[in-house]
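For this depiction, one protein chain was excluded, whereas all remaining protein chains were kept in their positions.
In order of appearance the chains are A and B, and numbering begins at 1 in each one.
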Amino acid sequence: MIEKTLKGKPAYWVWLAFLGMLMAIGAACYIRQYNFGLGMTGMSRDVSWGLYISQFTFLVGVAAGGVMLVLPYYIHNYKEFGRITILGEFLAIGAIVMCLMFIMADLGQPMRALNVVLYPSPRSMLFYDAIVLNGYLFLNILCGWVILTAEKKQVKPPKWIYFFVYLSIPFAVSIHTVTAMLYCGLPGRHFWLSAIIAPRFLASAFAAGPALIIIACLVLKRVAGFDAGRKAMNKLVTIIIYAAMLNMFFVGLEFFVGYYSNIPGHKYALEYLFFGLEHHGQVYNNLVPFMWAFVILAFGAIAVLATPAAKKNDFVLGLGCVALFIAFWLDKGIGFVIAGFIPSPLHEITEYVPTVNELGITVGIWATGFLVVTLLYKIAIGVEHEIEG
Amino acid sequence: MDKARRTFLKIAGASVVAGMAAPAVMKLTATPALASSEGHAAPAAHAPVGGGHAEETPTVMRLGMVIDTRKLNAKEGLIDEAIAACIAAHNIPQFPDKKSEIKWIWKAPFENVFTDHSVRLGSKKITDNDFPVLCNHCDEPPCCKACPTQATFKVEATGIVAMDFHRCIGCRFCMAACPYGARSFNWQDPRPYVKSYNPDFPTRMKGVVEKCNFCGERLALGQEPACVEACKGTGAITFGDLNDPKSEIRAVLDKDFTIQRRPTTGTNPSVFYIV
Partner (left out) sequence: MYNKGTIIPGLIIFIAFVTFPVWFNGLTTAGDLPKPELPPGGEKECVMPADYMRANHMQLLNEWRDNVLRDGNREILEIGGKKYPKGLQMACMQCHSVKEKFCDSCHTYAAVTPYCWDCHLTPKDAKSKEATH
């Protein structure tokens, strides 16, 4: 089936070349970082995780979001998702590839990464994260490939694969739960020390992941003549709206706990994110515009997706999904990780601004993820066209 | 012959440990031989197996520190001397920018060190004095729990929270986990920023995390930690075994009211402060 990636319209090749260029830029930036050290980034002693880990956290969610297609289709036998479930699985592969790359980019000693395997440490949440992420990657490759192969041959998929399909559902939940546990089990970081983090992560994942799949479907409809079907997309919109509203509800709960209890530690990070934190006469507010953009885009997207127009009009639907995806990226892919470091354990405030080199690596990794997804979608749609045509 | 000699060496080493002498610092050392050159009374390296003070050996040691900030601030510049001693002993680089900073022991105002305590209407002692900050060598260290490779771990024999720089992958999970901000990361090669080298201690390389090691390497030689030594004679820092009821540090703890940093995090620090 891989041969399907080798034939395409000029636009396909232009797109691949574009991604390849971004990847090359990312690679060049990474070589610089590898040689100099992570001092090439904007991270500091106080804000010791930055864009890489926040992208990782967000993309784990995108990967987990694929389960919102797998679950209705395989558990509830919702046939409308039959055509697009494979898109969810392949998106998960791309997202996890990005996750692993972001982790590698973030390591100070990447050559020693295998120490995680050589000296397994079952008390560390990173140990479990490595297991579930790699497990989920494997499950998606296996299930996606076996089922697509069966589809190509127009036979039923082998029975044994369903074991792995069902297994992938708790794995999807576990990848984001364990990722949340990286943060919410740390005693000294109030903003992260909240039992709502895992549910909140899942809610935002189940909105942002499917939103990206709808965007992909709309793009594929235009460029590849692949129609996911209105009914399937409308069902996804319903899922997205509920999940998005849950995420906003959970964020609201954090505000309640912080501001009603009036415990300073619970308020600092929220204050920093949304209003700017005053400290020794100086106001620190780098992230305020991003966080209000998140709020406005999220509620705006929910409103747009809830209108009847979104059920009929591709443009409105796409607009809503793009807005929602960006909103939740701002929330989890920017705000959540960085604000956890503010203030520092010694109540100092250091703001984080990524460097150009760091952005170059980040863009390069995103481009790699898009490349993986593009190639996989090319295969999936090639097979669809083959059996239909 | 090789194997036999190695086995002998191991046994000899063990006997050296068993034959340790009693005084506070000496108890921490595995090598009385060199310690004797430092002026301490110590048995020779070839002490007989099982010799010495069997009656007080069984409990596991837990090294700790009491910092009397009254005494530390009483003498001008004493706190800086302690910090400088640490920097010199451990080849700690001095970066000009805050971003790349590497600190093992440093000073900060009360409100930064004791973030769980109120400074409102506090006495001059609280507002004017400096307070040293270092790794707390917690009984329940969150950093060790977080580390995915056991590159940071608690040495069971001493309670020291140690780092193995050879194994650290630089994920900085321990930095996120530490409630005390005690850990620093080598954002770049530290060597150009080391002012002078201590030839008996390594530097670090880029991409690993580092922090105070309670001078494990000095204890092995029968010496006190560098910061403790710098304050010698002032009683500003008392170092010893928290698990030994007869130790000097326990006497100090018995006498004065002490506080710990962020006790609410449940880590049970081994560093105590008299304010």
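Keep this in mind: a residue touches a chain if its C-beta (ideal position, glycine included) is under 8 Å from a C-beta of that chain, and two chains touch if they have at least 3 such contacts.
What you see is a predicted model; the values in this text were computed from it and never measured.
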Visible contact partners (per top-of-document touch definition) of the missing chain: B
Of the candidates B:V66, B:V161 or B:V194, the residue in contact with the absent chain is B:V194
Quick one: which of B:K75, B:K98, B:K125 or B:H166 touches the chain that's been left out? B:H166
Which listed residue, B:T69, B:T158, B:S184 or B:T238, touches the chain dropped from view? B:T158
Please give every residue of chain B in contact with the chain that is not shown. 1-2, 5-6, 9, 12-14, 16-17, 30-31, 33-34, 45-46, 88, 91, 153, 155-158, 160, 162-166, 194-205, 216-217, 220
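By definition in this document, only the chains that are shown with their structure count from here on.
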Centre-to-centre distance between chain B and chain A (centres being mean Cα positions), rounded to whole Å: 41
In the complex of these two chains, what residues of chain A are touching chain B? 36-39, 43-46, 48-49, 103, 106-110, 112-113, 115-116, 118-119, 121, 123-127, 130, 182-183, 186-189, 340-341, 344-348, 350
Spell out the residues on chain B that touch chain A in their complex, using ranges where they run on. 98-103, 108, 111-113, 115, 133, 142, 144-151, 167-173, 175-181, 184-189, 206-209, 262, 265-267
